[in-house]
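Data first, discussion second: the structure below is written as structure tokens.
A single protein chain has been omitted; all remaining protein chains appear in their positions.
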Amino acid sequence: MAKRSNESYLWALFGAGGVVAAMLIPVHLFLFGIAIPLGWLEGPSYERLLDLAQHWLVRLYLFVLCALPLFHWAHRFRYTLYDGLQIKHLNELVFGFCYGGAILGTGVAAYLLWNVP
Amino acid sequence: MSGRYHPRVSTWWWLHRWGHLRFILRELTSVAVAAWVVITLWQLCALDSGPAAYAEFQARLRTPWLLALNLVSFVFVLFHAVTWFNLAPAAMVVRVGGKRVPAALIAASNYAAWAAASAFVAWFLLRG
Partner (left out) sequence: MAETITLEVTRYDPERDARPALQNYDVPFRKDWVVLDALNYVKDRLDGSLSYRWSCRMGICGSCGMMVNGEPKLTCATFLSVYAPGPIRVEPLQYFPLIRDLVIDMTDFLAKLRKVVPWIVREDGREPEGEYLQTPEQLDLYKQFSMCINCMLCYAACPVYGLDPLFTGPAAIALAQRYNLDNRDQGASERMDILAQHDGIWGCTFVGECTKVCPKHVDPAGAIQQYKVNTAVQAFKNLLLPWGAK
């Protein structure tokens, strides 16, 4: 009998990332991407943000907020390329691009959060 | 067996039914999600680089291109959230006392959690 595919773990990552993205990205995007730039709300100052980012819990939160949605994208986009563009024959390339991108982004997030002044 | 006709699936299969198009749009929300992460990483980089860099970043966010991008992303991210919460009951079967909890209730509790989480984040960030 064939060994069960490792897809289970990738799907679990996709699911976790999907939950994080659904629950938290809308409010973050709305605040920092729309409301504050448009002046509807007074955003936190640079000093305030830096202060908040000192706490390890905040950094962990931000790390999870960046990393998991990237793996959500990787999984979903990989299948969109397979089915939407019918390029299953470029399998390895698509897989590498998607998960490689997610790993890269996760690495960048870790580096940036580690180096908060 | 001779003579079987094998129709080929068009590259534009996803335009042939509204259900399929809606599905592809839903899948493309992941691009908006990734876009938000990229912009957030940019924001973190600006944060790390000092107040001048952060002010520059904030100015960039006010340019028409980025505002438009964020608005479009927001619509897609909302679409992701709504479709995600509406579909969650299909994967989560909860049984209480031998009877299955209705899908609407499962979806509703997801929406409630969404509202609570959003309110908390907004409060936390804006309380200054």
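Every chain is named by a letter (A and B) in the order it is written, and numbering of its residues begins at 1.
The rule is short, and it goes like this: a residue touches a chain if its C-beta (ideal position, glycine included) is under 8 Å from a C-beta of that chain, and two chains touch if they have at least 3 such contacts.
Treat the numbers as computed from the prediction; the structure is a model and nothing was measured.
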{"item": "Left-out chain, listing which of the shown chains it touches", "value": "A, B"}
{"item": "For chain B, residues in touch with the removed chain", "value": "1-7, 9, 13-14, 16-17, 19-20, 23, 27, 87, 90-93, 98, 100"}
{"item": "In chain A, positions touching the absent partner", "value": "1-5, 7-9, 11-12, 15, 79, 82-83, 86, 88"}
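Throughout what follows, only the chains that are shown with their structure count from here on.
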{"item": "Chain B partner contacts - residues on chain A that touch it in the complex", "value": "17-19, 21-34, 36-38, 41-50, 52-53, 62, 65-66, 69-70, 72-73, 76-77, 79-80, 84-86, 101, 105, 108-109, 112-113, 115-117"}
{"item": "Touch list for chain B against partner chain A, complex", "value": "9, 11, 14, 24, 27-28, 30-31, 33-34, 36-41, 43-45, 47-48, 50-51, 54-55, 58, 61-62, 66-67, 70-71, 73-74, 77-78, 80-81, 84-85, 113-114, 117-118, 121-122, 125-126, 128"}
